[in-house]
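Supplied in structure tokens, the structure appears directly below.
== chain A ==
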Amino acid sequence: MRYEKPSTAQEATNLLATEPGIARVLSGGTDVLVQIKAGMIEPDLIVDIKNLDRIRDITPEQGGFRIGAAVSGATLGEHAGVTALWPGVVEAFELIGSTQVQGRATMAGNLCNGSPAADSVPAMVAANAIARIAGPDGARNCPVQDIPVSPGRTALAKGEFITSIFLPARPERAADAYLRFTPRTEMDIAVASAAVSLELDADGTCTSARIALGAIAPTVVLVDAASICIIGTKLDATSLEAMSEACSAACNPIDDKRGTVEFRTRIVGVLAKRAALIAYKRAGGRA
Partner candidate 1 sequence: MALDSEKKQVFKVVGTRPARPDGIDKVTGRAMYGADATAPGMLVGRILRSPHAHAIIRSIDTSAAEALKGVKAVVTSADFGAPEDESIRDVQDNCMARGKALYHGHAVAAVAANSAVVASQALKLIKVDYQILPHVTDVDEAMRPGAPVVQADRAFENVAAGFSENVTSQCEFGHGDLEAGFAKADKVIERSFTTAATHQGYIEPHACLASMTPDGKGDLWCCTQGQFHVRTVCAEIMGMDASQLRVTASEIGGGFGGKTTVFIEPVALALSRKSGRPVKIVMTRDEVFKATGPTVSSSMDVKIGMTKDGRITAAQARLRYQAGAFPSETVTYGAQSAFAAYDLKAVETIGWNVLTNRPKEAAYRAPGAPMAIYAVESVVDELCQELSLDPLDVRLKNAADKGTKSSYGPTFEAIGLRATLEAAKAHPHYTAPLGVNQGRGLSCGFWFNFGGNTCVSLNINTDGTVGITEGNPDIGGSRASISQMAAEELGIPYEKVRTIIADTNSLGYNDVTDGSRVTFSVGLATIEAARNAIKVMCGRVAKIWGIDEDAVIWEDGCAKPSGPNAGSFDPMSIEEIAAISANTGGPIAGHFEVNADGAGVSFGVHLADVEVDPETGATKVVRYTVFQDAGKAVHPDYVEGQMQGGAVQGIGWALNEEYIYGKNGLLQNPGFLDYRIPVASDLPDIETVILEIPNPGHPYGVRGVGETPIVPPLAALSNAVSRAIGRRMFELPMSPPKLLKAMSQKR
Partner candidate 2 sequence: MVKVLIWGSLRSATEGQTEVEVDASNFKELLDQLATLYPGLKPQIERGVSLALDGKIYREAWFAEIGPDSEVVLMPYMTGG
């Protein structure tokens, strides 16, 4: 195994594109190093991207924020601006692993690991986040939603890697929230999860909603059928119930050591409902 620490994106891309064997990008390392330890992968090349320009920066951009691919959970959580604008994304990201893992883990890594249960991904999808990708043909933008293809696989081509994630601007009276279910309070992988991003009008009626679910299908699912149930409402009990059922209906989960099909299907609706109420309250609505 070789370890390289390039100082430009071009250099990193070249390394990744020309490696004949298995190459992995290293940022926080909280997935890659575990996979190496478990013998799941034996990379020939590790490209540490933490030396790249702006890769550890959080930069305001067009009312939103650009989050460098090497920004850790701990750093993001300390950023007042992002926390105020996208509290659900921050809380989702901060749920990953322990304090120790937060010191290293990155949202881009969480996304590229390709786990259906990744905590920050539903929140980023609900937020309509856009990943910026460096590659042999230069930089390109791609909605976060389109990056996971199947468990463990992403839409990134050989030589490509994410350099930053853009969280867009928000109107007034908008907020998001994320909830997951784990048997323990911490340290577990989500059995099911739900992220809800809402925009309200002046009287508290929901004008826009994006609801993304995790760990209930091979990839994160954006459930328009659930959004429709609450748009135009003030999240009354009946609408929430309909939304919850729409979420359960959108499930295509598996039985595994972490949960059953039945359990995942049921609780994801509960989580979506509860997350929606939190987002609604954060956006200034009164349920």
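The rule is simple: contacts are C-beta pairs under 8 Å (C-beta built on N, C-alpha and C of every residue); 3 or more make two chains touch, one makes a residue touch a chain; residues count from 1.
The candidate set was assembled so that all candidates are chains of the complex that A comes from, given by their letters.
This is a predicted model, so every value here is computed, not measured.
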Check 1 or 2 against chain A and report the one that touches it in the complex. 1
Could you list, by residue number, the parts of chain A that touch candidate 1 in their complex? 38, 181, 183-189, 191, 256-260, 262-263, 266-267, 270
